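Below is one structure, written out as structure tokens; the observations come after it.
Note that this complex is displayed minus one protein chain, with the remaining chains in position.
Each chain gets a letter, A and B, in the order it is written, and its residues are counted from 1.
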Amino acid sequence: MVESKQQWKAWIYLAPAIVLLLVFTVWPIINTVRMALLNNYSGLKAAGGASFEFGISNFQKVISYRRFVQCLKNTVLLCVFTVPISTLLALLIAVALHSIRPLQKALQTIFFLPYVTNSIAIGMVFAAMFNIVGSFFGTENELIVTSGIINNVIEFFGGTRINWINYGSSYTANMFVMIVYIVWNALPFKILILLGGLTSINKQYYEAAKVDSTPRRRVFWRITVPLLSPMLAYVIITGFIGGFKEYTSIVGIFGERMGPVNDAGRLNTMVGFIYDSLSNSNEGRASAAALILFGIILVVTLINLQVSKKRVHY
Amino acid sequence: MKKILSLILVLMMLIPSVAALAEMPAEGYDGSAVTVKFYHIINRDDQLEVLNNAIVEFNKLYPNITIDAENAGSYNDILNRIPAEIKGHNEPNVTFCYADHVATYNESNAVQTLDELIDHPAVGLTAEQKADFVEGYYNEGKSFGDGKMYTLPFYKSTEVMYYDKTFFEANGLTVPTTWDEVEEVCAKIKEIDPKSIPLGYDSEGNWFITMTEQYGSEYTSATEPHYLFDNDTNKAFVKKFNEWYQKGYVTTAGLYGAYTSGLFTSTDETRCYMCIGSSAGARYQRPAKAEDGSYPFEVGIATIPQVDVNNRKVISQGPSVCIFKKDNPQEVLATWLFVKYLTTDATFQANFGMASGYMPAIKSVLEIPEFQEYLEKADGGDNIAMLSMKVGMEQTDAYYTSPVFTGSATARNQVGNIMTTCLGLTENVDAEIDKAFQNAVDECEYAN
Partner (left out) sequence: MTQKSIDIMHARNLHKTAANQKIGRALVLAGIYAFLILMALIVLFPFYWMLISSVKSLAEYRFSVPTLWPRMILLKNYAEAFTAANLGRLFLNTLYVGLVSTLLSLFITIITAFAFARLEFKGKELLFAALLATMMIPGELFTITNYLTVSRFGWLNSYTVLIVPFLVSVFYIYLLRQNFLQIPNELYLAAKVDGTSDWKYLWKVMVPLSLPTLISITILKMMGSWNSYIWPRLVANDEAHRMVTNGLRNAFTDTSGDVNYPVQMAAVALVSAPLFLIFVFLRKYIMAGVSRSGIKG
């Protein structure tokens, strides 16, 4: 079935992409592997003429970091929670948007607005919602200037204030805020993709279902989801790949401290660790950490691809 | 035999040329046309004008030196760009920097030592010029552990204590000059206004480092072992401030959740009456005008509290400049002439100080009439920037420098974390303080 003419043609179609990838993606990856295998490689020292030996000490150093397991844990937990939640939410919103007539245009436009919102503004909003301004919590001198909007709502309904991200806040509370923030940030893109996918579904399927008076839920699970499955697979797989690289969101909420003020670095992720190493010109260590992260993402993606082979219908 | 002789002759001819690469020509700058690339972060129009005027004046003296000044963004932008450019061999000639940055850049040996330029017979600094620098600022360039000089100060800021002068006078309080006096004043303020936080201190890192200087205890060293701040004196003052926090006397930006200057300038219920912050941020320490155009209270500015008033120690911050090595010694010489002009020309320094609120690096600015007038206008309201400059220039004997090495920036962050972690402790205070110190040292040692 495979004509040699078509083979040759395929490579022509692929040529521009492959050339660009070789220069700007493959070559840097080769360099990354190289830097990871040079003991204590530092780019600046190299520029000054220092030389480095081959070895795996970079990997050893990465694993021996006192917070290595913590970084891994944060990376994985954030991913495991945010990807399913944001995908499901985006799916529901996209389906809902697709099914209404009046107000459809206005609502679709509103769901696009997060794209044009400055990320600083988003960070500030979350600070205003969860940040408690005040001091001396837990002592007799306790002074609260503001508990943040969420706490105000909680207290309005008779609950007690929660310490979300300030001194003494719990890991669970921190993670909760991060998950909400990340899901919030991820929604617009997913809604856009899924909505585009929904509008591509042949309406004949829906008309047939209507004739049969199929209940909505069955239409959703038996028609919509399977027909949308290629896009869903895409959103989930790329969601996981992107989720494992999470870093800027933590900075958005906690700043460079990457954690509440009494436990700096508590929420650090693998990419955060990579970034720290790069700032200290420890490219060897950063590269080693990136390769470790790559290994993890690869395994998860392969699992995802296997699952999608069975579940995705083209 | 002939062959060996001719080989020796060739070698002898090579030696001077190799030496010439390493040394500056004794005649100094020879007038050839060079371009000097200069990265800065000035983007306000009035400050840019001062810089551009200086460049024009400089070109009157050296018409063949073209200054290519570029606003390179923020300090972080520069810190990110320069290492990449060093690796790509296209770094600029001179850049704004913090001393900590230079330690990083110098891992590649790319930074020019300034000693041979400062002591150069033709283009060096005169004894007068050297003495004109504020000693504390000048010495920062030499704190790299090898005795050599890598940076020159450009303009500086410091920390000062802003206080509510109106409140102090109305309640008969004296402005504290020592930490013990601060404690007493805090107690009194708490009695007068129980809902207040008497003292705010925004930068935890600065606080820790300044205290180590004031107590004469160890912080860091530019030579190994680097991280020396885990000692009993430091733990003692951390514990003391923990007790202050528990009594409700003090808070920091990290603990408060927002700038303490906001606490200082607010006219709502919760306030602080003393706020230690940057001298360059004076306008943020002034309350908003009331509707009738007057200020709710007058702001006073004083030197920050000390352990020993006869041995004052105050931090200095702000950018310096560093020069990069280049193959063409004329380029380096031309760059040096430019740097020398910017840092020693009193007119430029005075004008820039007035436009920016930063303090000049040299003392002779005080002789410039416009500058004197500027300082005369100082008050605790409209002209608060002048007041903070005045206070800053009166304490020039007190500026200390911290050692600079790869990891000094990490150390500063970590000791800041020690302060925030420890001040809020309510149980197992001693054990937790020990742990916080140990964690900080571990992080520092890991990063570098």
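The criterion applied here is as follows: contacts are C-beta pairs under 8 Å (C-beta built on N, C-alpha and C of every residue); 3 or more make two chains touch, one makes a residue touch a chain.
This structure is a prediction, so every number in the text was calculated from the model and none was measured.
*Asks:* What are the shown chains that the left-out chain touches?
*Replies:* In the entire complex, chains touched by the missing one are A, B.
*Asks:* Can you tell me which of A:108, A:141 or A:214 touches the chain that was removed from the display?
*Replies:* Of all options in A:108, A:141 or A:214, contact with the hidden chain holds for A:108.
*Asks:* For the chain not shown, which residue from B:244, B:358 or B:374 touches it across the whole complex?
*Replies:* From the options B:244, B:358 or B:374, the contact with the absent chain belongs to B:358.
*Asks:* Could you tell which one of A:37, A:78, A:165 or A:274 touches the chain left off the display?
*Replies:* Of the listed residues, the one touching the omitted chain is A:274.
*Asks:* Mind listing the subunit A residues that contact the chain we can't see here?
*Replies:* Touching the missing chain: residues 1-3, 6-7, 9-11, 13-14, 16-17, 20-21, 23-29, 31-32, 43, 89, 92-93, 96-97, 99-100, 103-105, 107-118, 120-122, 124-125, 127-128, 133, 145-146, 184, 187-189, 192-193, 195-197, 199-200, 202-204, 216, 230-231, 233-234, 237-238, 241, 244-245, 247, 271, 274-275, 278, 283, 286-287, 290, 293-294, 297-298, 301, 314.
*Asks:* Take the complete complex as the reference. Which residues in subunit B touch the chain that isn't displayed?
*Replies:* Residues 41-44, 47, 70-75, 77, 80-81, 84, 87-90, 157, 256-259, 261-263, 265-266, 278, 280-281, 284, 288, 356-358 of subunit B touch the chain that is not shown.
Please note the rule applied: only the chains that are shown with their structure count from here on.
*Asks:* Report the residues of subunit A in contact with subunit B in the complex, numbered from low to high.
*Replies:* Counting only subunit A, the residues touching subunit B are 42-49, 65-66, 131-139, 141, 143, 145, 166-168, 256-257, 261-265, 276, 279-282.
*Asks:* Can you list the residues on subunit B that touch subunit A in the complex?
*Replies:* 79, 83, 86-87, 104-105, 107-110, 195, 197, 245-248, 251, 254-258, 263, 270, 406-407, 410, 413, 417, 420-421, 424, 426, 442-443, 446-448
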